[in-house]
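The structure follows.
All protein chains of the complex are present and in place, except for one that has been dropped.
For chain A:
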Amino acid sequence: MQTLDEGLVAAPVKCSALRLLLLPLVILAGMGLSVEAGLLGPLGEQVGHLWATLSIFGVGSAILFLLLLFAGPRKGPALTELPRWQLIGGFLGPIYVVVLTLATPHIGIAMTMIAILSGQVGKSVLIDHFGWFGATRKKVNGERWLALGLIVVALVLIARG
């Protein structure tokens, strides 16, 4: 799954050689996301969309469990000590994966990715502008509105085929 905006905020370190080395790796990781979506569509058509989704979450859980057990940090707060709302992310993930398996056979992978992206951008622009979900209300500058407008134009172009 992809997470583009929030949660990845960190100050860039100044180290140009490492940056140049890592950039192709990040692009490759992005390509992997499309491969994942490309695998999901045909799989969903064969075994059903929910089964295809289960394969993603089942295999993902298994790998992450092993990684955490053998290579993860031993210490850290228990999940049971955290506020419950922080634990609901898992309910939202399947919505995204099911929609991926439904959409890619009909509109293609590149276009599905553009539509997903426009949802992400639109959501963050609207949340900032109106201060939804307890976010501090801040003025969204013209450039971000323009970006959102261009993404909508891209969607219209796709819908026309």
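What we mean here is this: a contact is a pair of C-beta atoms (placed from the backbone, for glycine too) under 8 Å apart; a residue touches a chain by one contact, two chains touch by 3 or more; residues count from 1.
The rule is simple: contacts and distances are computed from a predicted model.
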So which of "5-oxoprolinase subunit PxpB", "EamA-like transporter family protein", "histidine kinase" or "Peptide/nickel transport system ATP-binding protein" is the UniProt name of the chain that got left out? "EamA-like transporter family protein"
Residue ranges of chain A at the interface with the undisplayed chain: 1-13, 15, 18-19, 22-23, 25-43, 46-48, 50-61, 63-65, 67-68, 72-73, 76-77, 79, 82, 85-97, 99-100, 102-124, 133, 141, 143-144, 146-148, 150-151, 153-155, 157-161
